[in-house]
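The complex appears here without one of its protein chains, the remainder shown in place.
Labels for the chains are A and B, by order of writing; each one numbers its residues from 1.
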Amino acid sequence: MNKNSSNIMALAPNTPNKRETVCIFGTGDFGRALGHKMIQSGYPVVYGSRSTQISNLIPKDAEVLSHAEAAQKAAVIIIAIQRQHYNFLTPLAEALHGKVLVDISNNLKLNQYPESNAEYLAQLLPGSKVVKGFNTVSAWALQSGTLDASRQVFICGDDVEAKQMVMNIVRGLGLTPVDKGSLLAAQEIENYPLQLFPMWKLPIFLSLGLGLFFFFYCLALDVIHTYIYENNNFSFFIAITVPNRVFPAMALTLLGLVYLPGVFAAIIQLYRGTKYRRFPDWLDKWMLCRKQLGLIALAFASLHAVFTLVIPLRAFSSWRTSRKIISQALNNETEPLDHTNAWLSDSYLATGMLGFFLFVLLGITSLPSVSNSVNWREFRFIQSKLGYLALILCTAHAMIYGGKWFLNPSAYKWYLPDIYMLSLVVPCAVLVVKFVLIFPCVDKPLTQIRQGWERNPRYSE
Amino acid sequence: MNKNSSNIMALAPNTPNKRETVCIFGTGDFGRALGHKMIQSGYPVVYGSRSTQISNLIPKDAEVLSHAEAAQKAAVIIIAIQRQHYNFLTPLAEALHGKVLVDISNNLKLNQYPESNAEYLAQLLPGSKVVKGFNTVSAWALQSGTLDASRQVFICGDDVEAKQMVMNIVRGLGLTPVDKGSLLAAQEIENYPLQLFPMWKLPIFLSLGLGLFFFFYCLALDVIHTYIYENNNFSFFIAITVPNRVFPAMALTLLGLVYLPGVFAAIIQLYRGTKYRRFPDWLDKWMLCRKQLGLIALAFASLHAVFTLVIPLRAFSSWRTSRKIISQALNNETEPLDHTNAWLSDSYLATGMLGFFLFVLLGITSLPSVSNSVNWREFRFIQSKLGYLALILCTAHAMIYGGKWFLNPSAYKWYLPDIYMLSLVVPCAVLVVKFVLIFPCVDKPLTQIRQGWERNPRYSE
Partner (left out) sequence: MNKNSSNIMALAPNTPNKRETVCIFGTGDFGRALGHKMIQSGYPVVYGSRSTQISNLIPKDAEVLSHAEAAQKAAVIIIAIQRQHYNFLTPLAEALHGKVLVDISNNLKLNQYPESNAEYLAQLLPGSKVVKGFNTVSAWALQSGTLDASRQVFICGDDVEAKQMVMNIVRGLGLTPVDKGSLLAAQEIENYPLQLFPMWKLPIFLSLGLGLFFFFYCLALDVIHTYIYENNNFSFFIAITVPNRVFPAMALTLLGLVYLPGVFAAIIQLYRGTKYRRFPDWLDKWMLCRKQLGLIALAFASLHAVFTLVIPLRAFSSWRTSRKIISQALNNETEPLDHTNAWLSDSYLATGMLGFFLFVLLGITSLPSVSNSVNWREFRFIQSKLGYLALILCTAHAMIYGGKWFLNPSAYKWYLPDIYMLSLVVPCAVLVVKFVLIFPCVDKPLTQIRQGWERNPRYSE
């Protein structure tokens, strides 16, 4: 049977590997890296170059010709030159007429030029079909073959067939093309590789500032105050005890900050009586980084969980336990079980664990592949219902934990409240206002406004 | 260089932002929200409206015309009116001829009409190209710009070019179009936003019922029985001890229920001697929700893990430890290490942890993005091989835990078995039957049947 098939194979021996020639203009780093990769993937490559001086740097199996000659050899031409040299292409307009030009350029900063490089190229050479692509791939990754990051190549262009041809080459190189539509998307695609977690900046700086404040506050009360007034050097608290007081405070405050803008938005809408006016800018920005704030809060909550579970393994903890037991044993007494204390201890742990569990659930549903597989109604259900439940449980966790100390003057070192009291401010404020907002007399007009109703329609404007 | 490029820019100053006019029929909430968003994204918007009375509600920069006039201004018309008013479009058939009509309507319940709204629209206006889309996006999310949920917009339609035009607009608004094929898919797309975790209902109700039963069963045996017969008020067990007996029982039972239908299916196929007859309806439904059952089981297993790790932090636990140690100290004795007990304790913990580890691994591979990146063979390997290994480890965990109590009459309070015995019923049944099924004399015919062989081919039918 095999024989049979190979007989017929002989009729068209090299069909399965017929890859069409690709032309590359420019022999810079990225042009060479792309050429290497294409030759490896079976594409004949022709370089278009001003001189043949530098030809020994480029891949061995590639041909090097003048620009015009090289352009004739291929239907797809990759423009691996910098934007500021694009105008040297205008004399070649004739040779490039009808060709697919792939703009792979990147800029040095966001929105450097008024229009994207690809659109600029399309204006220079109206007779060619410009496709944007490959700019999101790293030359180093192409070269070393270690594309362990995203294999996605964003493609856009006005000509559907030209886009198809480029997408086929992308697939031929073992990458995944992603169609981003018409050339209008080029600006976005060119900005894409330049950004470094743009949505994360605000939340990270915010939590860094808050974290440092909490850390020094806690350090002052728990280590320095103890050292001064009780003459105990508990400097090793810096490793676990202090962080484990800062982490939950951060988690709770940030979780409160996730739900605070929603409450503000509701109040603003109720006050204005319409939803058809934009929120103030700061609120818009805040609402857009709620997901990031929530994920950072989750990170702190996870750290708090691990730092808490590790407590029984600490040398300090086993020293304290044994000291307590020995003093009881030496006094010949056995403490009876304090039921109130057992209740408090267990319910504080239970609310914390359940809150953390819901919090992790929220985190999982914010993974892109999970949130893409739920509809809007389901997403709202999880993020709103489960989110508020998590907030309530975590707030209760902190309240039961602190419970008996709220009214105890000895808890206020230097007349300052303890850190868990500070961390309760934001979530309690959110919960109180939210509680008011779900009263029918407030909820009804709010729902109407959100469905498009207006208190004072703008007839007069 | 910049100068150079901007000179050429001047030739076609507004090319990069040329967005084609979009027409919207209907000035209801969604129509206005969409219009706002489009204007923000640079699209000129024309509203088609019966009257200009309500024109002040709509975005400032939009034009408002009569339906026929508005239709002339744009190639794409968004039909933001309700299905029951579609027939008023029939007189406009001429004006809408050749236009792309985007049906964005939703129904109030699943499968409300015999055909989808988009197909109904296509029947009414056979000369227009109907595309379904945007109905899965929330007006509120569009309005407030906080699209933190899915940015996917499902699109379907019979005309490829019309679909392309709508997909370009979707991308222009910063959303991700997902092509769902021909207009036949409209019914599914219209049902999509209405559902609320349809696959989760059965598993959640099942585990709710089972959970309540286990909770009260355990409450009766562990709290009420102790109160009556030992006169100990351990009501605080409700917070951690009782849940931590219910959670593992739930996890183990649900994990067994994940593998039970597969065992049933094998028995039915062996009995029937063919795979070409449908399973009974209940089995089909059960098999379809195995993934959900497994994830709920994983949730309970995770809760069990956290509730167990927290034990040393409980006030009750430290009280019990110190009481035990003090009584030994007062009696001047030191208990020697019980090696059997050390073996049992360690192997019970180790099997539990390894089982939980595999369980989490199964959970991770059921994330959409992970399961999409493995092929069928790999998926079967993980879910079947690793899944059964996890089931065996977790069952062993429960058995070693309970080990010595099985034959001890004092473990049967009120002559009832303990909760962990109940939880072993389903997984043990599954494992025993599965053990029989892998015997060659049973496995061979089963494999043949699954490859298409039939014991009694239906020649006679």
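We adopt the following convention: a residue touches a chain if its C-beta (ideal position, glycine included) is under 8 Å from a C-beta of that chain, and two chains touch if they have at least 3 such contacts.
These numbers come from a predicted model, not from an experiment.
J.: Touch as defined at the start, partner being the missing chain; which of B:Arg50, B:Lys201 or B:Arg450 qualifies?
T.: With B:Arg50, B:Lys201 or B:Arg450 as choices, the missing chain is touched by B:Arg450.
J.: Can you say which of A:Gln72, A:Thr90, A:Asn111 or A:Ser322 touches the chain missing from this structure?
T.: That would be A:Ser322, which touches the missing chain.
J.: Per the definition of touch given earlier, which of A:Ser49, A:Thr136, A:Thr253 or A:Thr351 contacts the omitted chain?
T.: From the options A:Ser49, A:Thr136, A:Thr253 or A:Thr351, the contact with the absent chain belongs to A:Thr136.
J.: Would you mind spotting which of A:Pro44, A:Pro114 or A:Gly172 touches the chain that isn't drawn?
T.: In the complete complex, the chain left out is touched by residue A:Gly172.
J.: On subunit A, where is the contact patch with the chain that was removed from view?
T.: 1-2, 4-6, 8-9, 11-12, 15-17, 19, 28-29, 32, 36, 56-57, 136-141, 143-146, 148-150, 152, 164, 167-168, 171-172, 192-197, 233, 235-236, 239-241, 243, 299, 302-303, 306-307, 309-310, 312-316, 318-319, 321-323, 325-327, 329-330, 367-370, 372
J.: Name every residue on subunit B in touch with the hidden partner chain.
T.: So the residues of subunit B touching the unseen chain are 83-84, 86-87, 113-116, 119-120, 123-124, 160, 180-182, 184-185, 187, 265, 275-276, 279, 284, 287-288, 290-291, 305, 308-309, 311-312, 321, 324-325, 328-329, 332, 334-335, 337-339, 341-347, 349-350, 353-354, 356-357, 360-361, 367-381, 383, 450-452, 454, 457-459, 461.
Assume only the chains that are shown with their structure count from here on.
J.: Mind checking the centre-to-centre distance between subunit A and subunit B? Centres are C-alpha means, answer in whole Å.
T.: Taking the mean C-alpha position of each chain, the two centres sit 22 Å apart.
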